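On to subunit A.
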Amino acid sequence: MEEFWYWMEVFVSGTLQGVMYSLVALGFVLIYKSSGVFNFAQGSMCLFGALGFVILLEAEYNFWFALLLTVGMMIVLAIAVDWVVLRPLTARPPITLFMATVGLAFFLEGLAQLVWGTQPHGLDIGISDLPFEGLPISISRFELFAAGISLVMIGVLVVFFHKTRVGRALRAVADDHEAALSVGISLRMVWGVTWAIAGIVALVAGIMWGTRLGVQYSLSLIVLKALAVLILGGFNSISGAIIAGVIVGAFEKLLDVGISVATDYQFGGTESFSAYLLALVVLLFKPYGLFGDEIIERV
Partner candidate 1 sequence: MIYRQTGLFVTSYAKDMRMFPIPQDRWGIAFVLFVAYVIIPVFASEYWISTIFTVVLIYSLAAIGLNLLTGYCGQLSLGQAGFMAVGAYAAFNFAVRLPGLPVVVNFLLGGVCAALVGLLFGLPSLRIKGFYLAVATLAAQFTIEWVIVSFNWFAAGNMMGAIDTPRMVILGWHVESVTDKYLLTLSVVVVLAFAAKNLVRGEIGRSWMAIRDLDVAAEMIGIRLFPQKLLAFMVSAFYAGVAGALLAFCYLGSLEITSFELLVSFRILGMIIVGGLGTITGSFLGAAFIILLPILISNVAAQFASTQVTQFTANAEVMLFGALIIGFLILEPLGLARLWRSLKDKLRLWPFPY
Partner candidate 2 sequence: MESNILQNGNVTFPVLMLENARRYGEKKIAYREKDLGIWQSYSWQVSLEQSRDLANGLASLGFKRGDKMVVVGDNRPQLYWGMMAAQCLGGVPVPLYQDSIEREMEYVVKHADARFALVEDQEQADKLLNIKENCKDLEYIIYGDPRGLRNYDQPYLFSYEKVQEMGRKFAQENPNYFQEEIDKGSEEDLAIICYTSGTTGQPKGVMLTHRNFIETSTKFSDYEGLNANDSVIAYLPMAWVGDFFLSYGLALTSGITVSCPEGSATVLSNIREIGPTYFFAPPRIWENLLTSVMIRMEDASWIKRKLFHYFMGLASRMQRGGYSSSLLKALDAAMYQLGRIVVYGPLKDSMGLSKIRIAITAGEAIGPEIFAFFRSLGINLKQLYGSTEASVFVSQQTNDDIRDDTCGPPMPWVDLKISEDGEVLFKSPGVFKGYYKNEQATKDTLIDGWVHTGDAGFIDPDGHLKIIDRIQDVSTLTTGTMFAPKYIENKLKFSPFIKEAVTVGMDRPYVTAMINIDLDAVGNWSERRNLNHTSYTDLAQKPEIYDLIGEEVRRVNQNLAEDEQLKGAQINKFLILHKELDPDDEEITRTRKVRRGFIGEKYADLINAMYSDKSHVEVKAQVTFEDGRKSTINADLQIRSME
């Protein structure tokens, strides 16, 4: 029984972490759906946002004011990216755009650290990482909170997409670029908005992860894990990203602990790659991810 609760604890913790993966992946899916760009810089945007935020907090700004400022910064960043990177690359092959976002990732990391320095910052948003008491398993308050925030974010986005005019425009574009154009939706505007939203999502994700791990360079690497989530869920499915995030989180935790236990703690750290292998294996059977749309090639 004890063992069951132990595994349950591992599972729940993995799941909650997975929701945070989803949050990173979400920003990614948003951009991919609206503009077809595979934005490798999503992780760097997390770092960039979180670092900006933490610096403001450390300068004793009010929490909400700092948040507002960083949101503004992310919007400015989105617009700049749109102007400097995306516009000149319109109508280039997707792979080129992807590589440009790789460049963007490096640029943002360099910029963030150039401006705000390289030393790690602790970030405390007032939620403790202590487990709740009285439960058979220990669940971190923070993890739960972060998962909650993630779910709220997702919920807000869903409402935004379905209930607002801009949101509907975004969905129209995601479904069919040409049709959207023909009914007078400006692609440029839509792309700008998407990048701004993705920037805000990145900021939230960055704050969550920064609280967890400290705001530092490695934050930009969580995007890599999010990539595994993405291919598992399919690039263009929001719900896919969420479910896949949970699956990945739970899987890698369980596997890691499983292997450690089984090998008497000889081997560990499978978290560094297990998510990718999982995604890879799934891809072999479902080439467009669990929830991605199959692309029918016309000739």
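One rule holds for everything that comes next: contacts are C-beta pairs under 8 Å (C-beta built on N, C-alpha and C of every residue); 3 or more make two chains touch, one makes a residue touch a chain; residues count from 1.
Regarding candidate selection, all candidates are chains of the complex that A comes from, given by their letters.
Source: prediction; values computed, not measured.
Chemist: Would you mind pointing out which option among 1 or 2 touches subunit A in this complex?
Modeler: 1
Chemist: Quick one: which bits of subunit A touch candidate 1 in the complex? Just the residue numbers, please.
Modeler: Listed in rising order, the residues are 38, 84-85, 88-89, 92, 94-96, 98-100, 102-111, 113-114, 117-118, 221, 224, 227-228, 230-231, 235, 267-270, 272-273, 276-277, 279-280, 283-284, 287-289, 297, 299.
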